[in-house]
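Structure below; questions to follow.
One protein chain is absent from this view; the other protein chains keep their places.
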Amino acid sequence: MGSNTTTEVLTRNAILKQFKKKTPMQEIMIRFVRNRMAVVGIIIFAVILFCAIFADFICDYDTMVVKLNVAERLQGPSAAHWLGTDKSGRDVFARVIHGARTSLWIGFVATALSLLIGGILGAIAGFFGKWIDELIMRVMDVMLCLPEMLLAMAIVAAMGANVVNMILAIGISRVPRFARIVRSSVLTVRGMEYVEAARAIGARNGTIIARHVLLNCLGPIIVQVTLIFASAILAISSLSFLGLGIQPPAPEWGNMLSEARENMRDFPHLVLAPGMAIFLSIFSLNLLGDGLRDALDPKLKQ
Amino acid sequence: MIKYILKRLLALIPVILGVIFIIQFILYISPNDPAVVILGVDYTPEGAAQVRESLGLNDPFIVQFARYVLDLLRGDFGNSYVTGEPVAVQLAARFPNTLILVVVSMTLCTILSLPIGIQSAVKPNSWFSNITAALGMVGIALPTFWLGLMLILLFAVHLEWLPATGSVSLTGMILPAITLSASFMAGTMRTTRSSMLDCLNQDYIRTAKAKGVSHHDVIDKHALKNALLPIITVVGVNVGTQMGGSVLTETVFSYPGLGIMLTNGIKQTDTPTILGCLVVMAICIGICNLLVDIIFAFVDPRIKSQYSKRG
Amino acid sequence: MADEILQIRDLQIEFVSEGEVTKAVNGVDLTIAEGKTLGLVGETGAGKTTTALSVLNLVPKPQGKILSGEVILDGVNVLEQSEHEMEKIRGNTVSMIFQDPMSALNPVMSVGEQIAEVVKIHEKVDEKAAMERAREMLETVGIPGERAVEYPHQFSGGMKQRVLIAIALACSPKVLLADEPTTALDVTIQAQVLELMKELKRKFNMAMLMITHDFGIVAEVCDEVSVMYAGKIVEHGTLEDVFDHKCHPYTEGLFNSLPDIDNRKSELKPIKGQMPDPTNLPTGCPFHPRCDYCTERCSQEEPPKVQINDTHYVRCWLYENTKESQLKG
Partner (left out) sequence: MGDVLLEVKNLKKYFKTPRGMLHAVDDVSFTLERGKTLGIVGESGCGKSTTGRTILRLEEPTSGEVFFEGRDITKISKHEMRDLRKEMQLIFQDPFSSLDPRMTVSQAIEEPIKLAGLIKDKNERFRRVLHLMDTVGLAQRLVNTYPHELDGGRRQRIGIARALAMNPKFIVCDEPVSALDVSIQAQILNLMKEIQKEYGLTYIFITHDLSVVNHFSDDIAVMYLGRLIEKAPAERLFEKPMHPYTQALLSAIPVPRIHNRGERILIKGEITSPINPKPVCRFANRCEYCTEVCTSQEPQLIEVEPQHFVACHKVNAEMGQGQ
């Protein structure tokens, strides 16, 4: 048993292990980690994500985030209130932290929604082609004629401003983007010779789609997911800023900015903090997306 | 060429009809009752029924859609539920303001970002290229409305150089235009840079160099003309996105344009106003796309010859 | 000799990317006499194109670095010329035709403009005269002059290559560098283009460096041939020298890899192994790992240039003693 001098005795795993190499996934990781900006992006995003997940441990929601406390209104930064308080005496730091939770989860659900709908539509259009492709893409073209912001506003206008409607509005308005990117990557991969090669060895359509097409489409879609996540976060705060999204006293960066406007002349920190939070989330996601794009780019693989 | 333009123009019609259809459908399925908006405190079930009947809201959706389109052809956008005035009047007053803002900001954005993008592509590893790339990353991530607020703080509140409120005047336009163009500037710059870089790596650039074409002409005559195609597309798409972005900018600066009208319309659930604003913006964007297609045909001989031969 | 129009001496070029050094050209010497054609034969990655680009001083920077050597074109060392000086030389004294005609023409300029451009740069003529010349050049390469207003996408691959030849020849250069000009073309079109190039070479009386991997093309158009392997010229001679008295095992291997069109039963005797990795070239003779005659010495010491006769030399230890015996005999 112990002898592994001949091929006969060696099992499959033993040989595979003997010549073990880096998988493409590991190589992508290495390329990603080498990219300094991408690492900065992922660190910033990790901090924001941490705040969002553990917001309740960092600051109590009921006492610090939503409770009115007129006695302590409009204070500057202090030991008790790191970023001061707003016009209702609520702790700005606590609101920014809890705002991360709002933005991230709504953004996440909205992105997932649009990926789901757009992905399915794009995949159908790409796989089946012909009239169904024509139909889906014409509808997407029409939707693209309406900027995402305006479409989202129209949906909120019709359905009313609340969390569910906002998810719907942001999710649906980003469907065309996903549909297009998924369709084009499906088309590219479908045209590759290795897909025909799989058919030539008798693979079924299902196997081809799962093993060869989808796996190879993943790269550009992942990149797009990060970028659309960023745009969803921006949309949430934009809608809330306009008063069409999350309503105060619930903490949201956009509505914080909107509320802070009237006092910004004397208390500029009120607009600085939530603005920086929006900026950093989008910035980090964009860096992440760019880093992923570079790491996944087959051209750099040589 | 004329045939090409006509063909594009015809293709625009179903797109605009489609946009109107989508917007109207979204508003149609809304649970909001227009009668409540119109009657306000005078609301009675009978009165409401009468209002609905007179507005034709009991008709099937497709009839309402057809009626709206037909009215639109006569320039009739319906009357506001809140004020009862024709929406068209309001639109006529507001739309030019938004258009001016978008045009100014577009121009600003293009004038600044094209040369920067080209320069940073020509010298891809220089400090200039690195700094502008970093600025671009920051610019893209800046939320428009926050940037607007910060600019007000700096230039209106602290330095007191410019008014905090936007208006259709030289000084009143500066801050809104900068705000609106900032994020697009970064995007246009990045596209210019990457499409220039792409073109500079093409074989025909090597051919041009081998001919003895000077460095300057290689960039101006050979690379730029090819790089222009994706840039034009992005600038075209920007117009649409800027229309969307103008809603936020106008709100920040209380600039009297379509954006504020739209936001107010939504808050008051004033359907004809919402519909009117969105339709005007969509038509505007459609026309922009048409212009891009036409410019494309002039720049790209592949489209031009396709039509000149058989047209 | 006075009539040498192009002379490359001890050229060494390497590329650096992501810390890896690719040794593309490792001490190339070659000369072309006025009006003669030299074939440069080798497989992918042998450094043929890089050698040709160095004549135009167009080795891509900053990755590409010319470590040593000189390229003397019509009496001037182009590697020492300023960019401005080079612009006057490129397209005028020396022109180049590239491998892929599909992407070598600018898609948004008419072919007439592209030919006229080179005329305008090098000969002080106005727009109209330049366009007139462009039309003449098109006729010269067998395309009706009125097609000058058309754009590259309206031409087929063979036609595009003709346009590129017209661009290259518009200013009657003394040297033409042709980088696999027919590889991307079909056989019958290749025959047309080769015929055209031979005819034009006579007409313009220029020297030509013909880069190819095909000995058939060499036999067709060249006077002399250099065989390149891993950035070095391993054998050089006249057509007779190389075709009838080939010396280097690599040259021999290349010929043995070609199917014999007259004897279809003949067996192919391929060279064993793969092309060496240019970032990690073997020591000694770069061909030694694939060579059937490899000795201890081959793997350690680089073989010198051995002159077989006046026109024929080879870089191989096998012929080390040939020189003396030849001299004696």
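Order as written gives the chain letters A, B and C; numbering starts at 1 within each chain.
As a convention for this text, a residue touches a chain if its C-beta (ideal position, glycine included) is under 8 Å from a C-beta of that chain, and two chains touch if they have at least 3 such contacts.
Being a predicted model, the structure only gives us computed values, none of them experimental.
Taking the full assembly into account, the omitted chain touches A, C.
Note that of C:Leu254, C:Cys291 or C:Cys316, the residue touching the chain absent from this view is C:Leu254.
One of C:Glu43, C:Glu70, C:Asp100 or C:Glu139 touches the chain omitted from the figure, and that residue is C:Glu43. From the options C:Ser17, C:Gln63, C:Ser156 or C:Thr283, the residue with contact to the chain not on display is C:Ser156.
Not every partner is drawn; the one left out touches subunit C at residues 43-44, 156, 158-159, 186-192, 194-195, 213-220, 239-240, 243-244, 253-261, 264, 266-272, 274-275. Contact between subunit A and the unshown chain involves residues 7-8, 11-12, 15-16, 19-21, 24, 192-194, 196-204, 207, 211-212, 215-216, 298, 301-302.
The criterion applied here is as follows: only the chains that are shown with their structure count from here on.
With steps allowed only between chains in touch, the distance from subunit A over to subunit B comes to 1. At the far end from subunit B, in terms of centres built from Cα atoms, lies C. Chain centres here are Cα averages; for subunit A and subunit B they lie 24 Å apart. On subunit C, the positions that touch subunit B within their shared complex are 56, 58, 62, 83, 86-92, 95-96, 98, 100, 103-110, 117-118, 121-122, 150-151, 153-154, 164, 167. Interface residues of subunit B facing subunit A in the complex, by the touch rule stated above, are 14-16, 18-19, 22-23, 26-27, 29-32, 137-138, 140-146, 149-150, 152-153, 157, 240-241, 243-245, 247-248, 251, 262-263, 265-267, 269, 274, 278, 281-282, 285-286, 289. Per the touch definition, subunit A reaches subunit B in the complex via residues 37, 138-139, 141-143, 145-151, 153-160, 230, 234, 237-238, 241-244, 254, 257, 261, 264-265, 268, 271, 274-275, 278-280, 282-283, 286-287, 290.
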